[in-house]
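Could you have a look at this structure, given as structure tokens, before my questions?
Here the complex is missing one protein chain, while the rest keep their positions.
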Amino acid sequence: MRFYLSYFKLRFITQLQYRKAALAGIATQFFFGLVYIMVYLAFYESSSNNGPMEVGQLVSYLWLNQAFFALIYMYYKDNEIFNMIKNGNIAYELLRPKKIYFMWFSKIIGQRLADVALRFLPVLIVAFILPYPYGLSLPSSFLSLIMFLITLTIGALLMTAIITLYHVLTLSTLNEKGITNIFMALADILSGGVIPIPFFPVFLQKIANVLPFRYICDLPFRLYSGNISVSDGLFQMLIQVIWFIILVLIGNVILKKILKKVVVQGG
Amino acid sequence: MSFIYVNNISKQFKVVKRPSGLKNAIRSFFKRDYKIVDAIKNVSFKINKGEIVGYIGPNGAGKSTTIKILSGILVPDSGTCKIKGYVPYNQRDKYVKHIGVVFGQRSQLWWDIPAEDTFDLLKNVYDIPEDEFIKTKNELIEKLNLKEFVNVPVRQLSLGQRMRCEIAASLLHSPDILFLDEPTIGLDAVSKQIVRDFIKKLNKEKKITVILTTHDMADIEALAKRIILIGKGSVLYDGSLKKLKSKYDNNKYINIITKDKINIKNKGIIKKERTNNGYKFIIDSKVINISAFLNLISKNATIDDVEIDNENIDNIIVKLYEEYKI
Partner (left out) sequence: MKLYVKSLSMHLKSMLEYKASFIIAFLSQIMVFFSYYFIILSLFDKFDNIKGFTLYEVLLCFSIIQFGYAFCETFARGIDRFDRLIISGDFDRLLLRPKNIFIQVLSSDADFIKISRLIQALIIMIISLINLNISITPLKVITLFLMIISAIVIFFGIFLLAASYCFITIQGLEVRNLFTDGGKHMAQYPIGVFKKGFLLFFTFVIPYAFVNYYPLLYFIGKSNNVLYAFTPLIVFVYLIPCFLAFKLGMKKYQSVGS
């Protein structure tokens, strides 16, 4: 465990060196948040019919989306891992006395945590200060806050499991572009990171609800504002955990198979 | 005035201090400490047309800063620099037509297409007239022996082949001055030889002035009569290679082939070593000259054969660096 934590520390230190990047990231997230809130509000104001979410819940959703952006977006490639795969340095990785899957897993989550650690607080603070209807509301109850924190954490693990799986698949196809790219873009949409799922056309909502992606950001963000009730949330949290376990297992099994092939071929 | 005239140039850089550790990383996130570093300090030299000069020094001595100033990329903080009547960094557009630069660690060739296509682009970059371009190109292809691979995508070339193409690319516009920054780095012996021979010939036939930075002393020995040694930003030695060598060249390596046993101790013998067919000595020829030494040996043993070698240049440079503490 300590070994895997050290990845996070290293990434965090690296990240700290790029303070201008951190500031720029905060500014970007904040700007995007405002733009999207204004767009949604303009739609709400222009129409007589009500939107699928209450304004307050929607605005909170959008701010949380920006503040924790680094924890939820799926379109991510770890260059170090990719280069290793491409130039064959993966062989060195095989020499280390740790499981490759969990090394990659730590690498990816370390990077993302380091990203989010520097950025989420300033965005949240400013979002809380902003006046109605632009501001972030308080969580609907203490319990929903707790649920939010738990599901966000499991969601981050789930996100990492999916991205790690994606890297594992790249190892077998040696093609980082193309189909996998499309897959990641779709995953981004289906997680609710692009637009909240209640805004989807109905048939797409049905699809999104049976896939694992929505447990990354749709679930925690809607729990926070009470759009999903605590009692519903408990059940969904269980599904979230099951998805996480399944995806980690799949990743491990596939990786094992691929590595066996590598060894048989003599590297 | 000399062809290349560098007078008293200096250049400073500001660098961020970055101590290690999480605590320090967090502190420097909020507050940065800087320090000023002298990249080069009061560097002066003159070079005549047609000279080949080896510009040497350890890593970080200020070699590439000097080369950047000489090639017009960087403006010095103080001092003057005039080359072929131009001030490089002020008249960059006109000046750079007269120079060619080869960076051993970087490539100007397009990775995915044949070198000849890059040559073609360079024709437009330097506005070389068509007939002149064809003539120069063919000459370079012949002399550097590029014919077999000039039409192959660069990514498929060996390092040696690529370097030869790089050199050709830098010479298409027939420059008067050629800057070579580690041109033989990573090359095999044959490629090194081809590159060296070519540069030598080029210098002889076209009177092209060559400034060469390298860590490979064999390059210097093969090419440069004069060297400029730079360390910690200042010129430490400027003169002929011969003179430098003679200063440190007291050590002789003497290989004696004999069946007899030699058992001597004398002043001036630095090292004695048994080989499978005789002995190897290192002597200080200032203390005991070679004939006296051989005399001594022949009293003790029958000499079948003898080989005498000078101190090799790498060791000289190491000694030089040690002496100047760089």
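For clarity, chains are labelled A and B in written order, and residue numbers in each chain start from 1.
We adopt the following convention: a residue touches a chain if its C-beta (ideal position, glycine included) is under 8 Å from a C-beta of that chain, and two chains touch if they have at least 3 such contacts.
Values in this document were obtained by computation on a predicted structure and should not be read as measured data.
Of the options B:87, B:113 or B:269, the residue whose C-beta touches the omitted chain is B:113. When the omitted chain is restored, the residue from B:41, B:68 or B:252 that touches it is B:68. Even with one chain removed from view, subunit B keeps its contact list with that chain: residues 11, 13, 65, 68, 71-75, 89, 92-94, 96-97, 99, 101, 103, 106, 108, 110-113, 117, 120-121, 124-127, 153. The omitted chain makes contact with subunit A at the following residues, 18-21, 23-25, 27-28, 31-32, 34-36, 38-40, 42-47, 49, 51-52, 175, 177-179, 181-182, 185-186, 188-189, 194-195, 199-201.
FYI, only the chains that are shown with their structure count from here on.
Centroids of subunit A and subunit B (each the mean of its C-alpha atoms) stand 52 Å apart.
Across the complex, subunit B is touched by residues 9, 12-13, 16-17, 19, 22 of subunit A.
Those residues of subunit B that touch subunit A in the complex are listed here as 18, 21-22, 25-26, 28-30.
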